[in-house]
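With one protein chain removed, the remaining protein chains of the complex are shown where they sit.
Here the chain labels run A, B, C, D and E in written order, and each chain numbers its own residues starting at 1.
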Amino acid sequence: MKFGELKRPEIERLDKTHKVVVLPLGSLEQHGRHLPLLTDSLIGGEIAQRVETALANDVLLLPMQWLGSSDHHLKFPGTISIPSNLYIDMIAHICECILAAGFKRILLFLSHGGNDVPCQEVIFRLGIKHRDKSPFWIASAGYWSLADEAMKIPEMATPRSTHACEYETSIMLALRGELVDLTQAQGKTLCMESKFYFPDFSRPSKVNISLPFESMTSTGAIGRPDLATPEKGHKLLDAIGAKVVEFVREFAYWERPTMG
Amino acid sequence: MKFGELKRPEIERLDKTHKVVVLPLGSLEQHGRHLPLLTDSLIGGEIAQRVETALANDVLLLPMQWLGSSDHHLKFPGTISIPSNLYIDMIAHICECILAAGFKRILLFLSHGGNDVPCQEVIFRLGIKHRDKSPFWIASAGYWSLADEAMKIPEMATPRSTHACEYETSIMLALRGELVDLTQAQGKTLCMESKFYFPDFSRPSKVNISLPFESMTSTGAIGRPDLATPEKGHKLLDAIGAKVVEFVREFAYWERPTMG
Amino acid sequence: MKFGELKRPEIERLDKTHKVVVLPLGSLEQHGRHLPLLTDSLIGGEIAQRVETALANDVLLLPMQWLGSSDHHLKFPGTISIPSNLYIDMIAHICECILAAGFKRILLFLSHGGNDVPCQEVIFRLGIKHRDKSPFWIASAGYWSLADEAMKIPEMATPRSTHACEYETSIMLALRGELVDLTQAQGKTLCMESKFYFPDFSRPSKVNISLPFESMTSTGAIGRPDLATPEKGHKLLDAIGAKVVEFVREFAYWERPTMG
Amino acid sequence: MKFGELKRPEIERLDKTHKVVVLPLGSLEQHGRHLPLLTDSLIGGEIAQRVETALANDVLLLPMQWLGSSDHHLKFPGTISIPSNLYIDMIAHICECILAAGFKRILLFLSHGGNDVPCQEVIFRLGIKHRDKSPFWIASAGYWSLADEAMKIPEMATPRSTHACEYETSIMLALRGELVDLTQAQGKTLCMESKFYFPDFSRPSKVNISLPFESMTSTGAIGRPDLATPEKGHKLLDAIGAKVVEFVREFAYWERPTMG
Amino acid sequence: MKFGELKRPEIERLDKTHKVVVLPLGSLEQHGRHLPLLTDSLIGGEIAQRVETALANDVLLLPMQWLGSSDHHLKFPGTISIPSNLYIDMIAHICECILAAGFKRILLFLSHGGNDVPCQEVIFRLGIKHRDKSPFWIASAGYWSLADEAMKIPEMATPRSTHACEYETSIMLALRGELVDLTQAQGKTLCMESKFYFPDFSRPSKVNISLPFESMTSTGAIGRPDLATPEKGHKLLDAIGAKVVEFVREFAYWERPTMG
Partner (left out) sequence: MKFGELKRPEIERLDKTHKVVVLPLGSLEQHGRHLPLLTDSLIGGEIAQRVETALANDVLLLPMQWLGSSDHHLKFPGTISIPSNLYIDMIAHICECILAAGFKRILLFLSHGGNDVPCQEVIFRLGIKHRDKSPFWIASAGYWSLADEAMKIPEMATPRSTHACEYETSIMLALRGELVDLTQAQGKTLCMESKFYFPDFSRPSKVNISLPFESMTSTGAIGRPDLATPEKGHKLLDAIGAKVVEFVREFAYWERPTMG
């Protein structure tokens, strides 16, 4: 179901026990020289739509929130962003409206990495604020996390999805090829000798570091977008979509863990 | 142009002197028993799209921001809203990103009345904060204000557009009839003896008053939605669309008024 | 009654059903080269006093709050102002103290235009925050709004009251002529070709715009203060006073509108 | 001079080197059963006016800010107050407007004890924020501090001014006797065995403690207001006025201390 | 008892009626050329430890909070500080956790003057916020206030403890002599002709003034640290420790004052 297409009495009448409200959280930010500003929102929107289609009965899909926490991209014009503290407040209030309507399961579905830490903060704060209410679930997850292993298809030349990279560019070629200028697809890869910090995304770092994007790439893109193809994009979308569907199906029936 | 479909270098290269960035500001809130929650956003999105189509060269259309200031509707489940102070901050930051990219003309285009006062606050604050920058324009306007006289078509039985009323219902019948349940269309009209306050919207009040929506209507709708027809809706959309186009065309070439 | 001259037990004993607490909200800001900084507060104070005199039994008059939201005037020295967000908080807290004391009717009586939008925000927020309390009324209104038609006396050469204009200057000549330097009374009139925006105040604009005051007038005054006379001022004061009295008398007996 | 009676060019033209801007800070709060709510503001206003009269050339007197930090009195209806954090922000912004106009000496003149700690915070914060500007002075002081020894006139039966006490009641009898109901003048005196804390105000405590007012006195008054007379009030006003004048005369010529 | 060495069930089981939770509040800030940054925290920690040793049964000693409100020292590198408004919030939340655990007596024990006004704000705000709870005590006091007369030992050449002065230097020589470089001990004394303000600390000023530290002393120290000796330090510590113990012993049994 599309949340916004329901009428108020329909919301009231729903048996909400196993309904999952999905809030897709994207961005409108620079994506190198070759991808459109809405890239994250278009990708997230497509995956979310696949979930809604597959699980129409369990899912209430909210519209894409395209306004993200992208202040680290603000040196590149075209980025529209709000600061992370404001983003936290915005998402928290949305969740509170959903809880107030009686829903018990909310998925903050991320297609933009910058929204990740703020959403963790939201979940932490609301868990505390509403600790005395009847049990509810708020989960946040990027598609790259839910589908991490599924995304390791043999065609990919680079290890992980980053920003305006081989992964995102392939998906955009599959989705909206007319908006991609592959001739301008040029990414940068960060290199550094370290046993603890891996800015090339080859594996998870052991320390938290944050660099403004302009110090990470002069083109605004990371990795190897020049290697993108629509075929890779279609395969990725299928793999990701299936995995997110699998998660939501499971999430709809979660119960509080038992204490052993 | 669609803002989000551009790539960053395209934003950089634009001659921004007469470009108008249009940010459509809707809501996701209860609209009585007969209209979907996204009503305001669907209406505003349609009008904004007509403007972009008519003035593709002058306009950069941002995606609909469906999250509005609707706390006065929160007693009706299904409403997703942020408090007005947070809404002010959100819109202000969006505007600042647009100004930082070099644009000089922003239209906050409202299809939800609750966003009106917060947007006036935004414009006031940014005018002061950036008073020493080169001149720029931020304007906010509801379609009902830009097109007020044009909306007075003879078919309408009620004097003014309010909420889930004859006007909104007619437009929704024209746009997305399958989402409207006309059998449930029942509105309330507020009556009060006063020379200064006119809660029936028959004319502008001389004092500012604010009532939570649940004290204004038990159905969540106001006025006479039962009188709505798709024909009225199509005529309204045409009238409104033409008027908003006229305004944006003018706005693209505004210069600071001269002092007489 | 003067609120501040009562003792606490007198406040406690009052039957508050039809009492109106009037809070006059002015400013201390530049008023051109010819009017004193306290102009708005002196005018508002005089009108409020007339109301208290006429309706001594129904009205509890608070002292003038001379500190207003005038940041748009800050480029002109002498202006003392707080930012609009702080002004909103200040007025909201005052209202909450009044409600907590048991009063049910508050009039935020404006004699400075910059306080208008912030007061609308206050009313909106408190309406929501206290929506579950027994019904109460908070209204805000500028004297120019309550008395708009009454102010259209034939002597006036200009259509509407603005800032340090023919209207304000005439009233000050009537009230405190010794503080007015008519030889320095020079205003500016903004001119602009538009069907939607009328910076000369000839009629209400259809879009919201905000310009810092220094870009609107080099003298700090608007319109034709040079045409002011004390006779006009006395007539205006009488017309305004009568109208505001009429409103307060009505307001003291308002009941929630009925739903038709 | 009265700040608010000046016109903007007069503010601009002033030689500000030795001008002292005096901001009188009172309250509107319960004062027992026998004194009016505006007591602090009326007393502070009278003293401030004496200072302006005596030093018309050196002083720019702002209007009384009657809205104070009195939340500890809120259990007694009639009190109008803002929270201390908001009070700090309000006073800080006023001071910044005064500094921005070019003044170098500000006196926050207190006639309500609850404003004391917030004003100390203001002075601390502005000293840091503007540390790199050319030297300026912001001072805060209650009249009871500037004139402490001068207030020890032999007629007084109690050691120090507190709240709605022998001192305040005497001054009010001198100033506005018609607003005082001496038949209801009944105060409470707090007693406690301690070597460090003296709630009877017999001498300064060595620890900071704060009790809500309702736990300190059931009548809302402290001490012995029943012993008040107008004669004591006149003597106190003369003593206080002279002392505050003496301070302001000195303050107008302060220079930064020298480092020995 | 050391608060942090207890286990949770031990906290739960405690009879809290007469227990005093002591929170020592120091700083990490520049202390001239001759004292270490942690001076205030080391001194306060030593005194607090003496109190805990003497009154092990009555006292629950929290660890030193070394992060203070020292923004006035920030021009001297090495100072680690948070702004006073944030400090207020931090201390308030700590106190609320202590109250929530059931304790009734909290001592904010200061060894840094900059924490004084913020702690007064904390106590004021919490007194109001929790006014309807069963009675509790929050007190704040600097050791210089509790022990003021006891510190007037004949050996001291200067009248009062200030910053990096004869007093603090002597105590540090007694406590951690190896961290003191007496060859660099050079203080400044502020001189000013005034009957109301005494920047040399010779007696309490009658007005509140705040100067950034860099305008008070070029060395970062005040007074006569060059006259410090370890003997003076030991005597001061003994005198102070005894006095603070005396206060805490009394505080553990305070009851609300009686109304006379």
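One rule holds in what follows: a contact is a pair of C-beta atoms (placed from the backbone, for glycine too) under 8 Å apart; a residue touches a chain by one contact, two chains touch by 3 or more.
Since the model is a prediction, treat every value here as computed from it, not as a measurement.
Within the full complex, the chain left out of the display contacts the shown chains A, E. Of the candidate positions A:Lys2, A:Lys75, A:Arg176 or A:His234, contact with the hidden chain is made by A:Lys75.
Residue A:Ala139 is the one among A:Ala139, A:Leu182, A:Leu227 or A:Ala242 that touches the chain missing from this view.
Not every partner is drawn; the one left out touches chain E at residues 3-9, 11-12, 28, 30-38, 41, 62-67, 74, 76-83, 86, 89-90, 93-94, 97-98, 100-102, 179, 181, 184, 220. In the full complex, chain A touches the hidden chain at residues 71-72, 74-75, 83-85, 88, 116-121, 123-128, 131, 135, 137-141, 145-146, 148, 188-192, 194-197, 199-200, 206-212, 214-218, 246-247, 250-251, 254, 256-260.
We adopt the following convention: only the chains that are shown with their structure count from here on.
Touching chain B and chain E at once is no chain at all. In summary, the chains found to touch both chain C and chain E are D. With centres taken as mean Cα positions, chain D sits 57 Å from chain A. In whole angstrom, the spacing between the mean C-alpha positions of chain B and chain C is 28.
Separating the centre of chain A from that of chain C, both taken as means of CA atoms, is a distance of 49 Å. In chain B, the residues that reach two or more other chains under the touch definition are 74, 83. Working note: touching chain pairs come out as A-B, B-C, C-D, D-E.
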